[in-house]
Every structure is written in C-alpha cells, then in structure tokens.
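Part of the complex only, each chain left as placed.
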Amino acid sequence: MKTNAVKIGNIEIGGDRVVTIAGPCSVESLEQFQQTALFTQEHGATLLRGGLFKLRTRPDSFQGLGVAGFSIVEDVKTQTQMPYISEITDTRQVEELNDVVDAFQVGSRNMHNYALLKELGQTDKPVLLKRGFSGLIDEWLHSADYIVNGGNENVILCERGIRTFETKTRNTFDINAIAYVKQFSSFPVIADPSHGTGMRELVIPVALASIAAGADGLIVEVHPNPAEAKSDGYQALTFEDFQQLMNQVKKIEPIIKRNHC
Amino acid sequence: MKTNAVKIGNIEIGGDRVVTIAGPCSVESLEQFQQTALFTQEHGATLLRGGLFKLRTRPDSFQGLGVAGFSIVEDVKTQTQMPYISEITDTRQVEELNDVVDAFQVGSRNMHNYALLKELGQTDKPVLLKRGFSGLIDEWLHSADYIVNGGNENVILCERGIRTFETKTRNTFDINAIAYVKQFSSFPVIADPSHGTGMRELVIPVALASIAAGADGLIVEVHPNPAEAKSDGYQALTFEDFQQLMNQVKKIEPIIKRNHC
C-alpha cells in the first residue's frame, strides 16, 4: 500500500529517503546531549532523540531530567537545527512538552493507553507510535486509529521488538511486522533495533535488515560513553559503531528504496 | 509470606475468607446493574464490579457510560450497601471517580502506566492492580511499589491471564503466579477467571483452581443475559452459572484457607 509520508519539522518520513533519528536513551547533561547530536548529525542523522520523562520498571531507577532538561534540549536544537522527538508519559504533559518537541513519542508501555492517544489526536504535532512489547499488529493499527480519529493523521509506526520466550536477546525484533505494515497500511514505519535487540552487537545487522524489509527509517540509541549511561547503556552504540552503521545504510539505501517505494 | 489484609469498605481481602467481587463487564443500565448486584449478593458476593470507563482495542467499540453511569452506581450501592470497584483509565479521572468508587482498579493495559500508579499512590482508596497481559511477575510487584512508595499501602494484586501462543483460550491464566505471589509477597491476590480464560465454560474450574492455589478472592463477570452484553458477553457467567460457582466455592474454601493462611 502507498505510504503517506509524514513531516517532522522539515524532515520527511516515508518518502524517498531512509531517515535516521539518533541520540541517547536519556538526556543526561548538556555536554552529553550536544556531543551526541553533533556527531550523529555529522554522520547523517537528521533527527534528534533523547528521553526527558523515562518510564522505568523500578520506581528507584533514574526517571529522567524532566523539565530540568528542557533548556539543554533547546540549546542543542538551536545549535543543530534538528527536529527533536521525545516520549510523553502522561496526558497532563502535552502542554509543557509541546513547547520543546517536534514530535511526540508514545512508548511501548503506552500503546494501549487510549486516554493518551486521544489527547495526542488533538495536537498538531506528529506522533511516533511504538508497538507495545506484546501488542498485536492489529491492536497497533487500532491504536493509530485512536490518534487519527481525533484529527491528527501524522502517525509514524515504530517496531521495537516483542516479548517472547527467547531470553538471549532483550526482545524479539519482529521483522515480519515491518514488512506487514508496509504492505497493508499507509503509515510510515521506522525500526528501533536498540530496544529490538537489547545488545549493542546486534544493532547494526538488525538495522540493515529493517531497511531491507522496507522500513522508512531508524531510531537508534547512541552515547559518547555507553558504559556510563544512566539507562540502557548495553544497547547504545558508541560513536564509532554509529559511523559504521551509517556507512552501511548509505550503501543499502539506494538499492532498497527503489525496490520498495 | 504472611499476607497483609486490605479492607475495601468493610470487606477484608487477604484474611480468613475468600471474597467474591461480581458484576457485569460494563454498567449498561440501572435494571441490568441492579438485578446483577442483588442476585450475586444473595448468593454470596460481597463486592460489586462494573466498568464505567472501558478500555477497548477499537476506537469504535462501546467505551462505557462514563459519568452518565454514576447515578446508577450510587443507587445500587445505596440499595445493597456493597462496596464498589471500578477501573480508572486516566490520571485526570481520580477526582471524579473518587466520589463513586470504594477501590480503584488498574486494568491490564495500565500496569505499566507509572503516571497513573503514582497518582493512585496519593489517594486513600485501595487499588486493585491487574497484571499486564504481558507483565512479568517482577514488573507487577514493582508496579505495586510505585503505589506503595506514594504512601498508599492498600494494594491488591489481580491475576487475569497472560498472552501466549495458545489461541484456544483468550489468555493463559497463570496459576503459577497466584502461588508465587502468595509465597513471596505480602499483598493479597485475587483471580479473574473471566478474562483469564475468555470462555464461560472454563470460568468455574479455573476459579476453583485459583482458590486451591491460595487466591484470596475472585472477580467474575456476571450478566443477566450474556448474549446481549455490550462487551465481553462470551466470558460472562449467567445467574445460574454464578450460583453453581458459589456452591462449589463454599465447599472448597474451608479446606484451603486452613492450609494456606
């Protein structure tokens, strides 16, 4: 089915190019966020990611800088001129986050949070809708409808792995789902191989696989020093890894985009 | 581990008796809710359930009566003097629902909705925390901690089935989880065999099994006419089924409660 491209800032997702959204799991400091943004931009990323409000399984884990991180994000956006995507975790955050983000991300734990989806249907910013780690493909598409029905058609799907019996990898990246939604829906779809594998060593091959299966883009976690990251360091790419990934993406993109679009 | 009993109204959960929470999936009309409440009370139920705000996968499914159902609930509560539990689906509903419910239910889709859990930690009403349909036991206990850490210790766990490869039943009721949380946590736990099986024919045996495994109570869907229910009719017990269930619960309860408490 033909994909209806969605624009985040001036960047088109679902069009002729594979886009890369890069950044740390959490915004930790100006230095960390700025360094990452500049490096990834230099090597081909066109959008910024970085969590401010984090959803963590344990109440005593680092929950993000929250509002305290806004000025960091604004500085880096001004410097790089890259659009910025961040996760919204509560209906009451729409207003404040609206000032700083160019697109809202709905995280895996909130795919079934219909109150939040309805609220985002009322906004005029694009929504990156991650698949729930146990969301059926059908439920995922219905969740997108909750947003669209509210009047906001700018939904981008994001596959980030599902929960299965396999324990070697953090999640099982569902490559079939990428191929399925490209074929049977008109939403653009991007791949999150960082959460989809949960292992730095597997991020590059699964990212390339996603593009080969037709994904319109990637969202990847990158950190200047993964060993010291405040969250999910084991799945973050180093700068060197990121550069290697982008070199390969550039080679595979022209072949595949001609085939799938 | 010793269970810390929790009181909803004047009904103790986690004490010497197995309690039964009964009612329709959704409150549909005064007649339907009243009839169900009176019948189930007569046969041994001591708490009322009935959804006002429903979470539905499809945006075009019946979403509950919402605020319009409040007066129905109040009438039936006055008449029966039974405490009432209902699902909260949005942090912004706490205030209004607080007037009508004696305990808040967090549904399966919201087990990972930490904003909601934190908000409920600030209330003084007990919280029935359903396990996410793909929530790990560990994550479930951490979600309970989100509520407790806010100052509200009155958490009751509820097992309602998990998502597996099996398609014959709507969910796979995790009987191990009942036994596990009785052994290794101090929260009371109740069983929801209606969602746990998704088949009327299996509700009674799985309800009895839950009690045998140590559950402190049951929450079951009952409808005067399941074939005409506005949601989930296939898993609702008829009045006759409910009476049969309660007859058997009465026989098994004295044997088991002596063994487990």
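Worth pointing out:
Going by the order they are written in, the chains are A and B; count residues from 1 in each one.
Keep this in mind: a residue touches a chain if its C-beta (ideal position, glycine included) is under 8 Å from a C-beta of that chain, and two chains touch if they have at least 3 such contacts.
Everything numeric here is computed off the predicted structure, so don't read it as measured data.
Here 2 copies sit in place, and the number of copies making up the whole complex of this structure is 4.
Here, only the chains that are shown with their structure count from here on.
Rounded to whole angstrom units, the spacing between the C-alpha centres of subunit A and subunit B is 35.
The touching residues of subunit B, counted against subunit A in their complex, run 55-59, 89-92, 109-110, 112-115, 132-134, 138-139, 142, 145-146, 149, 163.
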